[in-house]
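The complex appears here minus one protein chain, its other protein chains still in place.
Showing chain A:
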């Protein structure tokens, strides 16, 4: 074994810069996934048959095919089909956002279902219309219950984001591979990347616990 981390010290800032890229990528994808996931969940529980069918079909397709395939399709097929020269970042955000929306919609749907139907009835009896009832009464309670599952999804998203390196987004993963290729030594740079991902996930876990504590004020 000839491990030598010192020779990689000059490369560490370069790899660290990938954190910003990864964070930007993950947060945009997470927001897209969350917003779209919420809408899909509302479609699924709503009374309009065609909308719930669309949402179910959507989930089925995005869960039923590999994420990397979706990513490559968005990246390579978009220019071919539409002529729009999609950037790696855009393709990544789209595929990750749309993909996680499928999972998030299932989480939120289950969360809404778990809220006592008495809450709907109490709101209805007070004359509260559907929209504000969902927004102010049902969803806040659902969110509280599903926070751990949602946090889990965001953690998965952070880790899986490493896949975007295959289409050339300069994230943590790709940068460490570039450094590795440059020096023909793989173990050290990959380990550095691994530590960074692990720390990111730990921070996310901590944030999740803090939010959870804040939301359980009413307990």
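As a convention for this text, a residue touches a chain if its C-beta (ideal position, glycine included) is under 8 Å from a C-beta of that chain, and two chains touch if they have at least 3 such contacts; residues count from 1.
One rule holds in what follows: contacts and distances are computed from a predicted model.
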| item | value |
| --- | --- |
| "Amino acid ABC transporter ATP-binding protein", "Sulfur carrier protein ThiS", "Electron transfer flavoprotein subunit beta" or "3-isopropylmalate dehydratase small subunit" - which is the UniProt name of the missing chain | "Amino acid ABC transporter ATP-binding protein" |
| Omitted-chain contact residue, chosen from A:46, A:66, A:79 or A:132 | A:132 |
| Footprint left on chain A by the chain that the document does not show | 116, 118-119, 121-129, 132, 136-137, 140-141, 144, 217-219 |
